[in-house]
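Would you mind keeping the following structure in view while I ask a few things?
One protein chain is absent from this view; the other protein chains keep their places.
Chain lettering (A and B) follows the sequence in which the chains are written, and residue indices restart at 1 in each chain.
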Amino acid sequence: MEYTNANSCGLTQFIGTAAGDTIGLVIANIDPGLHERMGIDQRFRSLGIIGARTGAGAQIMAVDEAVKGTNTKVLSIELPRDTKSGGGHGNLILIGAQDVTDARQAVETALRLTDVNAGELYISEAGHMEFQFTARAGEAFHMAFGAPVDKAFGFLCVCPAAIGLVVADIAVKSAGVEIVSYATPTKGTSHSNEVVTTISGEAEAVKQAVLAARKAAMELLCTMGPAPESPGVPYLD
Amino acid sequence: MEYTNANSCGLTQFIGTAAGDTIGLVIANIDPGLHERMGIDQRFRSLGIIGARTGAGAQIMAVDEAVKGTNTKVLSIELPRDTKSGGGHGNLILIGAQDVTDARQAVETALRLTDVNAGELYISEAGHMEFQFTARAGEAFHMAFGAPVDKAFGFLCVCPAAIGLVVADIAVKSAGVEIVSYATPTKGTSHSNEVVTTISGEAEAVKQAVLAARKAAMELLCTMGPAPESPGVPYLD
Partner (left out) sequence: MEYTNANSCGLTQFIGTAAGDTIGLVIANIDPGLHERMGIDQRFRSLGIIGARTGAGAQIMAVDEAVKGTNTKVLSIELPRDTKSGGGHGNLILIGAQDVTDARQAVETALRLTDVNAGELYISEAGHMEFQFTARAGEAFHMAFGAPVDKAFGFLCVCPAAIGLVVADIAVKSAGVEIVSYATPTKGTSHSNEVVTTISGEAEAVKQAVLAARKAAMELLCTMGPAPESPGVPYLD
């Protein structure tokens, strides 16, 4: 039972890892009995799997983009209560395909995009904040939050929840944006210490609302501890 | 995006911080669309917000006292599964007011009292314990646990849950106290590893029951790790 840390391994199921304690995996041909138990669409025997300890928006948006224009489908998005010792979520996202090559390609793309998106995840000892913006939401954001497909979409998440509420108010007061979803510790989260707000509208308006929320969240989190840092490179400006 | 840690910030929403990783905030005039989504009493457009990563009793009791005799009302109390890497709760408490001055004052008082109450929160690597006692429960304790208003009230919470059960038994065997609520990992908590018991009765009886529970919890937690320490100054003797 001795192994050394390695970013590769001999199992054909392993695709790779990414920021946010993320792993990408495939199952070429899921066991029929297990498939039935899983309660997912039975037409897809090949599964792509994105799972992470830390974050939700980065990975969901990565999958949202990765499945566009491919022969794959988002089957389920589950958000465990995780972020390691933090107050937020991890994730388990299943992608269905009829061919393992398609599943594998979707996972590879999703891992690459997770590294990009994790640039807008910021973590400190006191809490965390995550912001995502896309000009065109797809099926993953629709499944997870009810995002209107093909419209600009913004994701705003802050721990502790108190700060998340204040920045939600700031964001939704921006002209030209609508609230898509609003989740708190007891409604719509897995008891995380977050307020998670999503918005839709004109692309530029949504982006400006996200940036205003990010600025306020950063200032408020800094009153509780050291400045939150990103595991990646911020992509929103 | 560079900020330094600071206990103040330029946002008018920021009031201050307190023990237990607590932050106090206000929203002078909540966005109407967000207000509707929140599912809280719509009469109060100004919100006071107390939120924390660590603890529940200290902040709830602080708000319980802070709103007494003011033009504010406790709107909601949510307990996320948090305490950073611990096995307990954080909190998100909303206070409603028709005037932002009232909301601000309630939050200021609640922050000050949270620092006092956190004296009866004790944390070690092995777990934590929190005890609170008031001679006269108000609307926050009533909302959170069904406490009889204006009667003496005790709050007992220990992680791991096993110890919490033993000290609950010790407390409720005291003469002159009644069980108000009893919560475990699957009933009444957000899947925390705690037993949370609340009691009511004659003031001196409730206080003695809380002290007996605290003594036993401290002894038992010490068998699992170093002696739990308080972020404040114990106030019960």
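Following the convention adopted for this analysis, a residue touches a chain if its C-beta (ideal position, glycine included) is under 8 Å from a C-beta of that chain, and two chains touch if they have at least 3 such contacts.
Just so we're clear, the structure is a prediction, and the values are computed from it rather than from any experiment.
Asker: Could I get the residues of chain A that touch the absent chain, sorted low to high?
Answerer: Residues touching the hidden chain, for chain A, are 1-11, 13-14, 17, 21, 23, 25, 27, 30-31, 33-34, 37-39, 47, 49-53, 78-82, 84-85, 90, 92, 190-191.
Asker: If the hidden chain were put back, which residues of chain B would touch it?
Answerer: Missing-chain contacts on chain B: residues 81, 85-87, 126-127, 159-163, 165-166, 168-169, 172-173, 178-179, 182, 184-187, 189, 191-195, 216, 218-220, 222-227, 234.
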